[in-house]
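The structure appears right after this line, and notes come after that.
Moving on, here comes subunit A:
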Amino acid sequence: MAKVINIQPITRIEGHASIHIQLNDQGNVQETKVAFKSLRGFEKFVEGKPAEELPRIVSRICGICPWMHHIASNKAVDACFNVTPPPAGNLLRELMLTIAHIEDKLLHFFFLAGADFFWGPEYDFSVRNIMGLVKANPELAEKVIRMRHKAKMVLDSFSKKTIHPVAGVPGGFVKPLSIEDRKIFIDNVNELLEFALFALEYAKKNVFPKFDESYPGLGEITTGFIGMVDNKGSLNLYDGNIRLMKPDGTSKEFRPDEYLDHLAEKVVPFSYGKFPYAKSWGEGFSMDLDAPKGIYRSNTLARINVADQIATPRAQAELEEFRDLYGRPAQSTLLYHYARLIEEVYTCERAIEILKDPRIINPEVRAKVEPCAGRGVGCVEAPRGTLIHDYTTDEKGLITRVNLIVGTTHNLAPINLSVDRAARDLIKNGVYDDAILNKIEMAVRAYDP
Partner candidate 1 sequence: MPSRFEPIIIGFLCNWCSYTGADLAGVARLQYPPNLRPIRVMCTGMVHPDLVMEAFSQGADGVMIMGCHPGECHYLEGNTKAAVRAKVISVILQDIGVDPNRFELKWISSAEGSVFAQLITDFTMRIQKLGPHKVKSCEYRDRETIR
Partner candidate 2 sequence: MPIKLAGESLNACSGCEISILDMGERLLKLLEFVSIIHFPLLMDSKQGKNNSRIVKLPKADVGLISGSIKTDEHLELALAMRDSCDFIVALGTCATHGGIPALANSFHNEDLLEYCFNTEGTDKTDGFPSHIVPELLDACYALDEHINVDIFLPGCPPHPDHIFRALQSIDKNESFSQSKKSVCDNCPATRDGKGQVKTLKRALELPRWHAGDDKKEGFKCFLEQGFLCMGPVTRGGCGGDKEHARCIMTQIPCRGCYGPVKKESNQRLSMLNALASNGIDISSLPETLSMLRFSGGHGLLRPLPRIKES
């Protein structure tokens, strides 16, 4: 008999979403929908606010990646007001963004998604989580909690407010970094780098091998990818061009402020989140599992797929190993986790690089700002993907129009496809259990939405 399976809410993710699987009379999957249920209206309700206040407002879009919104917003306001931050201001912004990435990846891998792999999707749900890890492997858990906290405290000691930050300001950064702080940070980030390398080794031994054994092809789809690269084609999280890669591996590059020529968004009836697609491929949009159109993905796997290389040595070595195994572009959905830990190594290395840059302690951290009419696009890579803030101001510098494409939204269509794929593969003749449903959710968690 035809019926609908609701998985509600999807757990261990940020945000509010649910899965609805429509079965046909034979008990096989007919249609799958992943609904994104939050509509807060940021784009509208910031109207009329002074642009310089936005970095302190829009961070509330997400409490897990507030730094990325904060900094993308600052960049957009800079562009509206035509200012360029001095080098130290830019470096400090990038430093904060990078350390926030370090923290986020630990959070996602160990606190949210990891539990599926440490125990397996069928394990008792009351244990299958970070609290369970504390009981089962207190040593590892304690280390994870301490390391994540260490990254957080580096941000905290300098910028005080780490959730919904205030330290980035239009024109640059609020204050310079002292020589003493710089030294302490380098020590701390070095420790984080060591942990990142340990975590990657650990996962290569204990987690990634399970992907093929236990979840062959879970939620696997073939899509294009999006991510930012610098002028040498290397992975960059703070600045650069957006590279949009087709499923066949060919790609096009464009400046962030040209995004409207390449991307468009579709409104679907079952989700408050809009579904972006690659307009410039000229094939339209379709979520047909057998012939998807315009679908590309963002987030870790996407970034390491579009980048030609990573400019730091340890992460580059890991990337080469990864590519030897899975090719480029790698498509398997669970590989997001692998890519995440490679990026973890990169962010630690990059943070040290930034800290060692002699310009970082320059006391000149902010350029003078005058409000004016303008339009500006601010773009950074958030953990969940290419984050675009596009603002327009009037001559007083008040906001008249805002368009936001948030990292996660790029992945909304792919998440739908992956979940559909997983559901079709796992639910047969009306047979399913909690473990199967959790496996289907794992297809969502890989994307870390």
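Operating definition for what follows: a contact is a pair of C-beta atoms (placed from the backbone, for glycine too) under 8 Å apart; a residue touches a chain by one contact, two chains touch by 3 or more; residues count from 1.
For anyone wondering why these and not others, all candidates are chains of the complex that A comes from, given by their letters.
The model shown is predicted, which means the values in this text are computed figures rather than measured ones.
Candidates 1 or 2 all come from the same complex, and the one touching subunit A there is 2. Contact residues on subunit A toward candidate 2 in their complex (touch as defined above): 3-9, 11-16, 18, 20, 33, 35, 37-41, 43-46, 48-50, 52-53, 56-57, 60-64, 66, 107, 111-112, 125-126, 128-131, 134, 142, 145-146, 148-149, 152-153, 159-164, 166-167, 169-170, 174-175, 259-260, 263-272, 274, 285, 366, 368-371, 396-398, 401, 403, 405, 437-438, 441.
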